[in-house]
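Only a single protein chain was left out; the remaining protein chains are all shown in position.
Take a look at subunit A:
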Amino acid sequence: MTVSPVPAPVDPAPPTAPPLPPLDDVDHAAATPDQSQPHAALGLREEEYARIREILGRRPTEAELAMYSVMWSEHCSYKSSKVHLRRFGETTTEAMRARLLAGIGENAGVVDVGDGWAVTFKIESHNHPSYVEPHQGAATGVGGIVRDIMAMGARPVAVMDGLRVGPLDAPDTGRVLPGVVSGVGFYGNCLGLPNIGGEVVFDPSYAGNPLVNALCVGVLRHEDLHLAFASGTGNKIVLFGARTGLDGIGGVSVLASETFDRADPTQAPSRKKLPSVQVGDPFAEKVLIECCLELFGAGLVVGIQDLGGAGLSCATSELASAGDGGMQIDLDAVPLRAENMTAAEILSSESQERMCAVVTPENVDAFMAVCRRWDVTATVIGEVTDGDRLRITHQGATVVDVPPPTVAHDGPVYQRPYARPDDQDALQADTVARHPRPSGPAAIAEQVRTLVGSPALASRTWVTEQYDRFVRGNVTSAAPADAGVVRVDESSGRGVAVSIDANARFCRLDPRAGAQLALAEAVRNVASSGAVPVAVTDCLNFGSPEDPGVMWQFAEAIAGLADGCVAMGLPVTGGNVSFYNQTGNTAILPTPVVGVLGILEDVTRAVRSGLGPEGHAVWLLGETRDELDGSTWAGVVHDHLGGLPPRVDLAAEARLAAVMADAAADGLLSGAHDLSDGGLAQALVEAAVATGRGARIALASGPDGLDPATVLFSESAARMLVTVAPGDEAELARRCAEAGQPAARLGEVGGDALRIEGVDPLPVDELRALGDATLPAALD
């Protein structure tokens, strides 16, 4: 048998094991400097391999090589994105940081939400595994982000998912989407985590590279905050949860850090040929959650880290790097689920449902007792040492002896070349103005119906009906509402609202503006509930960083998002970068997904998504301009993407959010719905369908004299539909005038159809049926 982590084609296994070659420990490595190593197959470049040799003063052992290769992978090291991501830290002011109890660099950001409560939230991608094996890929994506939240000391309380797949009628969508949805549902439902919303987007660019972004929200008291660090010489390192197996080896270095056409995912470098996609066991994770919370509650944990991408390599090197000493680990103590695993395999296994804790020696017995109560396997695998080395032994020999920061933090940093793509000017010049807009009541109504039934805007009930949104009894709003709302404190009603958004079509036209529009939309969705937006998380999904055009999109999007966050006073608390999302040489649309967290002092006062009661007035807040480039209308009706995205006005977004929060706190609003994809027409349709009531609407042409179709389909930002009791209209108007908030009365709630001036009547039942039919027709 070989100790190499690279497949040696020796299957089937001989009946008697061949003699073992000498274990590749540090002495052996020092004595055999010229032994060739499979660094290239593990995704390391020549110069990266040379740097490892320089750091160690010898060639790395096979175990060390495995650690460096996974930790220096794009997925773990952010080597292509680091120079750009720094912008978030550099632009975050003290004022923006005021609410942060933990920020970028921790497992997840933690935000003070008042009354001694804190909320942690983070979004992460699991794109490539979800293409290879949609169900397990998506399931373990949820599992991974939930463990990040647990590692902060929080109880996970909700999840959201942002899904992007190929066209609804593309052959592979019928495999990918149902698999992903069943995976997200299976894991989240089994964990008892309500799914409170998200996105499902269809676009040809995702056909060969779907995006699965999962967000988790956790709740904790300030004093329960836990951080990932290993300190205190003599403290024990405890590995607990599932056993370590051969699954997911090389997941981050192969699947997450390469384009599919270069790395055949079925040929991952595991000699035992097990899949690179991990297999999830949500029951094990549910038990692990309860076990962890009991451990935290009993004060038995000094530091904690989840095991996700890069497994033990990541957990040990990050814990040691963040602490004040060294660390000694004995791999022979690690409970395994496969025989004859090499040190390299144990260190890079991505077996799910595992955590690593630092525990004082006197607390080890109590720690183990809690784990036994939950039937969770727990093992002391090492301890914190004085000194500054991470030493790992296997079968009595030292197989790793490294300075931990060189593994965890001092990976390569690339200043990738970037350049505005040559086709960008032509794309922006090709506006949708050359395409006809409908005129006349019948033609406009027909296009409204076309949009309502289009995959872009059709009801997502087929998806969300597979997710539990009731468990734990604290969700007061979930999909299809604009924002998910979760009560944090049952006695006071304090809660949070969360939304995730991106508009990749806008980003393709102008990534800087597109990223800001995503931020604006997420803020608006949160604000529609009356919540005060306070923090941001992001999941940046892009093509290959080796493509200068993609790198330009990435740099522009980050600049836009960072500047946007400064303009709105919202800190980015953490997130994730996913590169290499492309098929051959064709990248996905640039897709920076932005998650925004808002605070509600009392969820019972949150504004309901939709229209208010019969007779209430319908108002439109914000200004409508002729902005159809990149719109859903342009995409659905004319299959067109070109021109420039809607104007970004973050001051207007902030003003709108403030007006909403004030009006909601005073109970002024009976309903609200944000305007985004599909414009005013779709907002009216969704609000009517959600409420089961129609409305009579007059379309103001505005100062620009816009035609009805433009007013209905434009996707101008910073707009919100609200309803208000007749007696409160004057007060709403007064507040808007005082805030400088443009506002116009459109009509009133009533009847069983949308009766829009200049448009044929649209019965609500018909609109609902149209929207409900699309996904089931394609997927059932």
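Convention: contacts are C-beta pairs under 8 Å (C-beta built on N, C-alpha and C of every residue); 3 or more make two chains touch, one makes a residue touch a chain; residues count from 1.
Assume contacts and distances are computed from a predicted model.
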{"item": "Name per UniProt, for the chain absent here [options: \"Sodium:proton antiporter\", \"Molybdenum ABC transporter ATP-binding protein\", \"Phosphoribosylformylglycinamidine synthase subunit PurQ\" or \"SCO2523 family variant P-loop protein\"]", "value": "\"Phosphoribosylformylglycinamidine synthase subunit PurQ\""}
{"item": "Residue in contact with the excluded chain [from A:Asn474, A:Ser578, A:Thr591 or A:Ser609]", "value": "A:Asn474"}
{"item": "Full-complex contact with the absent chain, from A:Pro282, A:Pro404, A:Pro533 or A:Pro571", "value": "A:Pro282"}
{"item": "Option touching the unshown chain, where A:Asp34, A:Glu223, A:Asp375 or A:Asp639 are the choices", "value": "A:Asp375"}
{"item": "Touching residues (missing chain, whole complex) on subunit A", "value": "182, 185-186, 189-192, 281-284, 286-287, 374-375, 464-476, 487, 603-604, 780"}
